[in-house]
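Only a single protein chain was left out; the remaining protein chains are all shown in position.
In this document, chain identifiers A and B correspond to the written order of the chains, with residue numbering beginning at 1 in each.
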Amino acid sequence: MASTLPLLLASLGGPFDAIHLPPDASESGWRIDDMIQSTTVFVSILFVLMVIWMVWSVVKHGPMHQALFDHGADSKSWRWTALVAALIFVVVDGDLLYHSTTFMHGVFFDFAGAEKKPGAVRVEINAHQWAWNARYAGPDGKFNTPDDIVVLNELVVPQGAPVIFQVTSTDVIHGFNVPSMRMKVDAIPGTVTRMWFQPKDTGVFEIICAQHCGANHYKMRGTVTVLPRAEFDRWARVTSVNAARAYDPKDVEAHWGWDWAEHSRLE
Amino acid sequence: MSTVVSGVIPYRPAQARGDDTAWLGMVIFLGSWAMMFAALFFAYGVLRLRQPSWPPPGTPPLPVLLPAVNTGVLALNAAALQGALVAARRGQRGRVTAALLLAVLLGAAFIGGQLFLWSGLFREGLAFEDGSLAAVVYGLTGFHALHVVVGLLGLLTLLPPVLAGTLNAARHNRLRLWVMYWHFVGVVWLSMFLLIFLL
Partner (left out) sequence: MTAQEAALSRQAIEALQPIHHPPTSFFRRYIWSLDHKVIAKQYLWAGLLFLLVGGTLAMMIRWQWAFPGQPVPILGPTVLRASGGVIGPALYMQIFTMHGLIMIFFAITPILIGAFGNFTIPLLIGARDMAFPWLNALSFWVFALSQLLVIGAFFGDLGAAGAGWTTYPPLATNIGTPGSGQTLMVAAVFVTGVASIMGGINYVTTVIRLRAPGMTYMRMPLTVWGQFLTAILNVLFVPVLGSAALLLLMDRLLGTQFFIAGAAAVKGGGDPILFQHLFWIFGHPEVYILILPAWGIVADLLAFFSRKPANWYKGTVLAMSAVTVLSAVVYGHHMFQTGMNPLLGQGFTTLTLIISIPAEVLFLNWLRTIYKGSVRLTVPMLFALGMVFVFGFGGLTGLYLGAAAPDIYLHDTMFVVGHFHFTMAAASFLASFAAIYFWYPKMFGRLMNTRLGKAHFWISVVGITLVFGGQLLVGYAGQNRRLWNPFEYDLFKPLQPLNRWTSYAGFALFFGQLLFIWNFFASFRGEKAPANPWQLGTLEWSVASPPPMHNYDAIPIVHRGPHELSDPALMAKLGRDWVGQAEEVPPDAPGATQAAARGAT
């Protein structure tokens, strides 16, 4: 998707080469990118108009120009101002409002749709200072059972299927954030929040904590590795078997999972 | 020359103007405090609605009788202060003094009642750390009690001018302002009683 701002900046070269959105590896991320791009076009036009107007007024209507004694309060005048404001609102804000609403309703909150898709993967995230604990249900489909896969920081997900997250924290608020999937949600102690995305491309993508959580917030890093479906299934099978073998029923702290259904209702 | 001058503030005696200005300041001041207590009640609402059951498991139920008695004490206090104001407008120095002293006594009784309430809750095992309920009960009623103490000190500062005669029928704005404050404190307590202890 051609984007105006990076093209403009690329022409400047040097340090501006890096100014572009991260590669979008998700099914729906393009919608967010489009919103950002179209808003950029609008605000750039408005900004340029504003600068031209200001420079004109200062240069052409400088000290030699006789000021016009106009309060701008007659109805023709104030209606003009109100009309322009309304026009900008309808076009720019309206466009944004429409696309944001359809995205939130149709994608972000569509947990029901995501859960129904075959092959959807469910992951419980328990953030803490300063790492990401992730738990998969394993073949039995239930969380907090011996076949659960529990990983630290290094998530693995399949290409082409929804990956649904229920997220919490044990200590302070963290931000579970995967920029390459254009998705993030806060990890809040005492609450379970949710998000989902569907990976489109394979690869390794960073998880970057998006809420100040203490001294090591800057290196609360994780990865999401997107594998082709068959490879993911193989990984899940093998890891689950190993997990069941290493399961220790006495390690209560490791059984931090929760019942998925309790938090999967749509409000 | 009679040019029309629009928007001129109408003429009123200086003393009344000064009193009205102070009154407006007090109204705004109380509006500010009302917002603070509103925020505290909002906090209570959020915390309570988040708990599956209230009082949360493991916390003792809250008493009703003692807070109800205390509400009555504050109501009497409000009546006493209103009486003081009426008496001040009529210039009845003796009555004003008596009413003020009564109000101080009732206010102190309220504080005593609150101390009794808190020590009772403590003995039942409700520590500061015990979740939302403890936080709300101790936090909100404690903060309110601080306001009552400030109000008591304010009433005490009124006694010398009353006795000296400088606070009289013509000049009693300070009393008016402190009575406004006390009515505010009373309404806040009533709300706490209804929302925290009865509901």
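In this section, a residue touches a chain if its C-beta (ideal position, glycine included) is under 8 Å from a C-beta of that chain, and two chains touch if they have at least 3 such contacts.
Computed from a predicted structure; not experimentally measured.
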{"item": "Displayed chains contacted by the hidden chain, counting the whole assembly", "value": "A, B"}
{"item": "Full-complex contact with the absent chain, from A:92, A:151 or A:241", "value": "A:92"}
{"item": "Residue in contact with the excluded chain [from A:159, A:198 or A:211]", "value": "A:211"}
{"item": "Full-complex contact with the absent chain, from B:59, B:114, B:141 or B:173", "value": "B:59"}
{"item": "Hidden partner chain, residues of chain B it touches", "value": "1-14, 17-18, 20-22, 24-25, 28-29, 31-33, 35-36, 38-40, 42-43, 46-47, 50-51, 56-59, 127-135, 138-139, 143"}
{"item": "In chain A, positions touching the absent partner", "value": "5, 9, 14-22, 31-32, 35-36, 39, 43, 46-47, 50-51, 53-54, 56-58, 61-73, 77-78, 81-82, 84-86, 88-89, 92-93, 96-97, 99-101, 103-105, 108-109, 168-173, 175, 177, 179-180, 182-186, 188-194, 206, 208-219, 221, 267"}
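We adopt the following convention: only the chains that are shown with their structure count from here on.
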{"item": "Mean-CA-position distance for chain B and chain A (Å)", "value": "48"}
